[in-house]
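Every protein chain except one is present and positioned as in the full complex.
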Amino acid sequence: MKLSARWQLDPVLSTGVLLTILAVSAFPLLSLRPNRMLSGRAVYLAVEALPWLLTMLAIAGAVLFLSRRRTGSAYFPAPVAVRPGHAQLIWQAGAGLLLLYGLFAVAGGLAAIQVAEGGRASLGSGFWLALPGIYVILHDAAGRLGRRRGFLVWLLAAAGLVLMLAGGGLSSLSVLIEFSNRRDSFIASLAEHLFLAGFSTLLAFVTGFVLALLARAGTWLERIIFAVMNTAQTIPTLSLLGLLILPLSLLAERYPALAAAGLRGIGPTPAIIALFLYALLPIAGNILAGLRSVDASVREAAAAMGMTATQIFLRVELPLALPLIVGGVRTALTQSIGNAILAGLIGGGGLGALIFLGLAQAAPDLVLLGALPVAALALAADRLLGLLARYLGRRTADSGVYQGAAIA
Amino acid sequence: MISIRNVTKSFGTAKAVDDLSLEIGQGELCVLLGPSGCGKSTTLRLVNRLLEPDSGSVLVGGENTSFLPPHELRRRIGYVIQSIGLFPHLSVHDNIATVPRLLGWPRARIGERVAELLALVGLPDYFAKRWPRQLSGGEAQRVGVARALAADPPVLLMDEPFGALDPLTRVRLQVEFAALQKRLGTTVLFVTHDVGEALRLGGTMVLMRGGQIEQLGRPEDFAHQPASAFVSEFLGPEYGLELLGRYPVMERLRPLSALSSRGAVDSASAAQSGELSLPRIASTANLKEALSAMVAGGNLVALVCDDSGAVLGEISFEDAACLDKEGEQRCV
Partner (left out) sequence: MRLKAVAGLSGCRWFSSVLLAGLFILLLYRFDLIESALSPWLRGRSNLVNRASLPQLALQHIFMVGLSSGLSLVLGLGAGIAVSSGRGRQLRSLILDLVSVAETLPSAAVIALAVPLIGYGYWPTVLALVLYGTLPILRNTLIGLDQTDPALLEAAVGMGMKTLQVFFRVRLPLAFPAIISGFRTSLIINTSAATLGAAVGAGGFGVPIVSGLRAMDTITILRGALPVTVLALLLDSVVVSLQQAGVRRLWISATTRT
């Protein structure tokens, strides 16, 4: 029998490291163009900044080396790979952060050199591919380090990038040049975008609450409400906007008071109406599911203890439904942030206006300037509301990290 | 304390409770017993108006319940069900404090009351900070009982509260609850389909069938004068033996006879000397357990011992097996 110890690499972490290595060494980090319209030349790290590449590869290799774990022999494999030590994880997180900062720094630095020579430098496929690789390294470390330290890792990552942005280290990148050229209109578009998504979700929340309570009262009402909302969800977003134009402009012509109030076929109003219609289903559906998820015995106990119907709703049903309700708002808001892009097509403003302007002018940097913040906003809304839902459900959820912590 | 007068309740065409009348006195523990679908749970829910009777009236503490707002009535009546219904978003403390808060008690008084109740149902005080999800079935049901007793209600309704627990926990909670009820003097209406549970709780037994009372009385009455073939069938052929479980051996204890003194030596030396050793039972055992020990030990006499193992006396098969109609010893 063979009893020698073996080393084994963690599959998740090695995937992240290999992706990072592949991205920075084999894909172009930047794309250089003499001006905004012409397509450009690829910049490889290996060609333009070999020392940087070697440093990053060394860090990535160190992460891989640190992650090796002792397992049993071939005949007695450990059922779970021996868990990495605390120090090991902190080193891994640190290396991941270094890779992240390094990637941004070298991209910013190389761009600055090129811009000084009169070109435009945009981020290339190597940059975009390295991001998920580094994400995996950081996520693996943050996930194993526990809630508080894991959060600190992400905070450090975000803080470093913000510092680099604020310090001007990245300002030679074409997206940021585009940003500084259009600072005011970008900020206005961002505000419009947030208003479109936020206001339509708020409207949907209020309406969805009423609809959910109505649906709870009767089954046929429930069927109709959900059939309509399901259908609305199936209609392509752009097409729904188009379908709204005719009835809205007719209404505005017939009733000038409505037109004065802002109801028109184009502009932000049809966009808000369309976003509102899309947001109804997740919100009303989750409110209903949340209220229905309250155990019958809990409701009966509440009634038997002498709570009035209002007290049962406010003190028992609503608090218990809250995690699911927040989950519905999460889906709706994330979706609205994305779909609000389309408002740009009908003069409703928002970051979509920048995107469509960029598409019409074949200016990829302008498209990026619009689309990247939308993606970031959607991710942020999704993650933050997800955390909130989990926090609210920590006492009642059947499973979760908190269970162990609460008992200990 | 509770008067149910000619109450009828139908669901669709099926009569769940059919012209039922029942009086339960102050401090009494009344067990509603019967097969599923006999209307016992419906009767219980008519008392706190979770259901409204089609006809007839229910009086609690002399007041007609239909003249009281349901929520005010319910705040005076404790209610415990099999699935307990603890609020999962509230701590044990807040669960127990529900009714006192509804009644607007001051905070300090609620805190004292919660501590008192936890002690009463046999839970350590640090359980107040726990969450329902962290409790075992038995612990959760203890909290359920504490919550029902929180505002010191004169009446307690219980619907198979121990039905979902494992057998050992169930018996322990039944015995503890019976003692608690005697101490507090709360009027209790208790629903179960388990004859053994009804006997362990004691009190008056009401056997229901088809929405009506089939028989009402002390457990012994059911054995000696079953009202119908249904009663005997429901209670089962072993009911007589089950009934013996209600009587402690200490009531029938006799001093050691000369014969059994010889058998009262410790079993090791008995085995050496080839003498017969008598079965031993604890002083807390009941007559059913005494009979079981005799059967297992192959003898008609058993020795009763205290905790330290010292022999207190003996009990014979005749003593253990005989009950008269008053439940007193007769065969001498």
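Labels for the chains are A and B, by order of writing; each one numbers its residues from 1.
Going forward, a contact is a pair of C-beta atoms (placed from the backbone, for glycine too) under 8 Å apart; a residue touches a chain by one contact, two chains touch by 3 or more.
Bear in mind the structure is a predicted one, so any value in this text is a computation, not a measurement.
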item	value
Partners of the unshown chain among those that are drawn	A
Hidden-chain contact residue, picked from the options A:V12, A:A42 or A:L388	A:V12
Touch with the omitted chain, as defined above, among A:L250, A:A309 or A:L387	A:L250
Candidates A:G118, A:P236 or A:P256 - the one touching the absent chain	A:P236
Touch with the omitted chain, as defined above, among A:M229, A:L324 or A:I341	A:I341
Selected from A:L64, A:A204, A:I355 or A:A389 as touching the chain missing from the view	A:I355
Contact set of chain A toward the excluded chain (per top definition)	11-12, 15-16, 122, 125, 128, 132, 135-136, 139, 231, 233-243, 245-246, 249-250, 265-266, 334-335, 337-339, 341-342, 345-346, 352, 355-356, 359, 362, 364-365, 367-368, 370-372, 374-375, 378-379, 382
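Criterion: only the chains that are shown with their structure count from here on.
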item	value
Between chain B and chain A, distance of the C-alpha-averaged centres to the nearest whole Å	57
Residues of chain B touching chain A in the complex	48, 50, 70-77, 79, 81, 83-89, 98-99, 102, 131, 133-134, 147, 157
Chain B partner contacts - residues on chain A that touch it in the complex	295, 297-308, 311, 316, 319-320, 395-396, 403, 406-407
